[in-house]
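As you look at this complex, bear in mind that one protein chain is not there, while each of the others sits in place.
Each chain carries a letter (A and B) given by its place in the written order, and its residues are counted from 1.
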Amino acid sequence: MNVPALLRPLRRWWPALALVVLVLLPYSALSLPGLLDGPIGSPGSLQLLALCLVFGALATGYDLLLGRTGLLSFGHALYFAAGTYATDLLLTQTGLGFWPSAALGLLAGVVLAALLGSVSLRMTGIGFAMVTLAFAQAGSILVERDPGGVTGGEEGLAATGLPGWLVGIQHTANLYWIALAYLVVTLAAVQWAVRSPIGRVWEGIRENERRVEVLGLRPYGFKLVAFVLAGTLAALGGVVYLLLTGGATPQATTSDFTLSLLVMVVLGGSGSRWGPLVGGVLYTWAQHRLASLAGSGTIAGLPSVLRVPLSQPLFLLGVLFVVIVYALPGGVAGLPARLRGRGAQA
Amino acid sequence: MTSSLLSVRGLKVVVGGRHILHGVDLDVAPVGVTALLGRNGAGKTTTVRGILGLVPRTGSVIYDGLETNGLTTHRIVQRGIGYVPEDRGIFASLTVAENLRLAERDPDPAYDLVHELFPELRQRARQAAGTLSGGQQQMVAIGRTLLNRSNRLVIADEPTKGLAPRVVTEVAVALERAAQAVPILLVEQNLALVRRLADHCAVLADGRTAHAGPAAELLADADKSRTLLGVGRRADTAPAPVAPAAPATGGDH
Partner (left out) sequence: MSTVVLLSVTGLGLGALYFLVASGLSLIFGLMDVLNFAHGALLSIGAYATWWAASHSFGYPLALLFGTAVGTLASVALELGLIRPLYRRPREQVLATVGVGLAVPALLSAIWGADARTFPVPASLGGTFTLLGATVPVDRLVLIGAALVVLLALKAFLGRTRHGLVVRAGVEDRAMVTALGIDVRRAFTLVFAIGGAAAALAGGLAGLYFGSVDPTQGSSLLIFGFVVVVMGGLGSVSGAAVACVVVGLVQQFANYYSTAGLGDLSVVVLLAALLLVRPSGLTGRLA
């Protein structure tokens, strides 16, 4: 009886507590065998943790469209890639410093999102999904075919001219903190926007767009705001990702990248505050672990029926995704409520 | 009423978290026309859609002695129900002939009857149904239900809504003719038409059954019909847009 009472302040303050723990993680020498290869504070672990945080934040931003406004965009990778590639191109081609390049790269993502969003949102429902997909594909083709030889094509483009404190294995902790800051910014922006009057209109659009129209509001403008905000957050994520990986890769422009964001959101629980974050972290972690597992000796010894599918993380994630869609409609975030509901029934 | 063809008890429908029906009770007699009345938004159309399983519902709907709850719409309809939906449910890009052919369930569809009642449909067989007038579309919709002699119930949701007076008469004659062969559940706002066709009636208010009984009795009671149906003198005393009946049915009573 007394435990819930003790836990009550915890429920209120746990996000702040979690943040403090996350900020202090680089100083930890704790080992989590099975979860991470080295101690938490080691560069390898911090790099993976930072990636998890970035994708958690990206998924959270993407859910602004999917879960909050009910927009199924298949082109989110484009705005992420715009942030990455525009910043990278400015760094390598113009010799501008990092900060101006990053600011202009972010601006490029915002402008692109506003421009293409205003066209795509002329369609609704699945038509919108297809058009966003087509635009993102155009971006992906542009990067891969590399007209003018600036994007590096399939090789990708290594970033140059980064400040010293953001480069090198000994500065991984700095990158980790930047990733954490990006996550905090994203969570705050999404939370603030969802609670604002615009957020309530988004909710109305998600529930029933017609009813919003009946109230005399034009959903188009509200949807465009959501699209541009989500695109901005994605572009910012692209800049952080550029720092984290030291360059831009064409994989980040593909539709598979957007689909993986979709998987993260659904995995964690669309439309919830923490769900997309949890999904992004879990997915990124699982993908890295599965990839290293596939390359390890554990799997090589298995019979081919098991070995062949297990060697492909995407196969496992695809199957897992289908299972989640069926068995866990609310995602991981919906799990406690489902368990409680089952307990109440029993 | 154990002799009902269709017996609805405690029908509840929730759409998008909102309760549309709170518990509708309704009996359709095995002969004649039963009218389903009520103000706009009382839940008449939702009741019909609930009966047909077109919206998720709870409660009991016994048709022809069989509980239909849990059956899919096509299974319910296959047990012999013809349906004229509120929006007519015409397939605009299909021709008139294709619209009718789609509705065929009997091995020997009654095209003779449909073409006798609505000769226009024969002439316009190859015309896209979307290019028809509202009245002609309604003829297709009613024609579809008359095509199957195996139908043992016709549900018509406001078949005269938005039609020109001349067409209303035509529709009324067709319904009257149909009622001789098959019982009809008629949702209708046109009280003159109800008076002419209906034997029994049920009135819905706020998603519940507020009244049930003989139709003539309700319509004779001005106070009652005003409180239940919200029709003032104006609507009730306005010249009825229904021409005198052809020398057909034996009347209401």
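Just so it is clear, contacts are C-beta pairs under 8 Å (C-beta built on N, C-alpha and C of every residue); 3 or more make two chains touch, one makes a residue touch a chain.
Given the structure is predicted, the values throughout are model-derived calculations rather than measurements.
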Per the touch definition above, residue among A:P15, A:G44, A:G168 or A:P329 touching the missing chain: A:P329
Of A:P147, A:G168, A:G221 or A:P336, the one touching the omitted chain in the full complex: A:P147
Residue ranges of chain A at the interface with the undisplayed chain: 72, 116, 119, 122-127, 129-131, 133-135, 137-138, 141-142, 144-147, 255-256, 259, 262-263, 266, 308-309, 311-315, 317-319, 321-322, 325-326, 329
Where the missing chain touches chain B, by residue: 52, 54, 72-74, 77-78, 81, 83, 85, 89, 91-94, 98, 101-103, 105, 144
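As a working rule, only the chains that are shown with their structure count from here on.
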Averaged-CA centre spacing for the pair chain B and chain A, given as whole angstrom: 53
